[in-house]
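One protein chain omitted, others in place.
Letters A and B name the chains as they come in the text, with residue numbers starting at 1 for each one.
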Amino acid sequence: MSQFVHGLMRFRRGPWEMLASVLIAIGVVMLMQPVVLWAYTYSFIVTLTGTVMFIVVSHFPD
Amino acid sequence: MSSYSITEPSSLQKWLAGTLVVAYAVITLLPLVWILTTGFKSPVDAIAYPPKILFEPSLEGYVNLFTTRTRVSPETLEALPPPVTWYEEVVRNRDMVIAGPSRYGERFLNSVIIGFGSTFLSVFLGTLAAYAFSRFKVPLKDDLLFFILSTRMMPPIAVAIPIFLMFRTLGLSDTHLGMILLYTAVNISLAVWLLKGFMDEIPREYEEAALIDGYTRFQAFYKVVLPQAATGIASTAIFCLIFSWNEYAFAVLLTSGTAQTAPPFIPTIIGVGGQDWPAVAAGATLFLVPVMVFTILLRKHLLRGITFGAVRK
């Protein structure tokens, strides 16, 4: 876990990509869950943020 | 306990596993067998209850597939000269006469033209691009490769909206050229990724030796790399062909008459009171069997094809 935080702070690709992937996954779940409408409403913002983040952080050094 | 290899399953295990897999295969192939047999059933046998396994083979489905027919009164039928061909006889037995050929032939031909056209283009362009990606330092290589792959992932319906408008403006709606270009764009991503995998496996030493012998880069590519990549190119071509052959969403939205392929057409084959199932099955049989044959030919490279070249064996 501390290695993960360390990687984040030094702008390493691996942990940041992981974070972006998690964000995308949360967005997709929010889009399709049957429970709360507001989660559906804000799902697109979350997915979009995750996707843009993924594109940016995939250029960080390994 | 000590006589057999520990990683080798026992013969009982093998027998059990084999039985289960064969059972699954038989069940999973039933719908396909049903398509093949329904094509040879008479309309009455096709909708019999309980479903008929043994039946008298009939070619009525195939006759109906290729013809359009009109019903005539018994008197008119009597007045007609006797049928010349066997298929006329089949139709007459149902109190009908042949009015003309159906559209199936044209649609099938469209599938062939568009399939082969787009396959040729995408393999041609894909081979060049794959070679460059495999051998040279292309700037932003990873981004370009990802961009190329991501274009294939896009939902066809979402892409179809602007393509529809674009084709309408350029006059490409319902033309062979438009469909060929569109399918090429979809297929090229697969072609580049697959071929890059195949080319990565060809040792660079071959070309380097050729270059030292005084070949130019083009010659080395043409005379050394291409022959080595022949199997890869052939299997890539088959994958592209199968995609264009099977594609439905773009075809149904962007074509209606002249350039329509077979997949949107086959479900529209109707007879008296609903779909003419023997004719549908006959059309499906002729359409699906080539793909089955190709699949069997491709079996060694299947895995590569469905994972964009990532999984080799």
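Just so we're on the same page, contacts are C-beta pairs under 8 Å (C-beta built on N, C-alpha and C of every residue); 3 or more make two chains touch, one makes a residue touch a chain.
Here is the rule we use: contacts and distances are computed from a predicted model.
Trainee: Among "Beta-ketoacyl-ACP synthase", "Trehalose transport system permease protein SugA", "ABC transporter ATP-binding protein" or "Thioredoxin family protein", find the name that the UniProt record gives to the complex chain excluded from display.
Mentor: So, among "Beta-ketoacyl-ACP synthase", "Trehalose transport system permease protein SugA", "ABC transporter ATP-binding protein" or "Thioredoxin family protein", the name matching the hidden chain's UniProt entry is "Trehalose transport system permease protein SugA".
Trainee: Touch as defined at the start, partner being the missing chain; which of B:166, B:209 or B:234 qualifies?
Mentor: B:166
Trainee: With the missing chain put back, one of B:34, B:55, B:116 or B:206 would touch it. Which one?
Mentor: Of these options, the touching residue for the absent chain is B:34.
Trainee: Pick out which of B:21, B:209 or B:230 touches the chain that's been left out of the picture.
Mentor: Going through B:21, B:209 or B:230 one by one, B:21 is the residue touching the chain not shown.
Trainee: Just the residue numbers, please: which parts of chain B touch the chain that's not shown?
Mentor: 6-9, 13-15, 17-18, 20-22, 24-25, 28-32, 34-35, 38, 47-51, 125-126, 128-129, 131-133, 135-138, 144, 146-151, 153-166, 181-182, 184-185, 188-189, 192, 216-219, 222-223, 242, 245-246, 248-249, 252-253, 262-264, 266-267, 275, 277, 280-281, 284, 287-288, 291-292, 294-296, 299, 302-303, 306-308, 310-311, 313
Trainee: Just the residue numbers, please: which parts of chain A touch the chain that's not shown?
Mentor: Touching the chain left out of view, chain A contributes residues 17, 20-21, 24-25, 27-28, 31-34, 37, 40-44, 47-48, 50-51, 54-55, 58.
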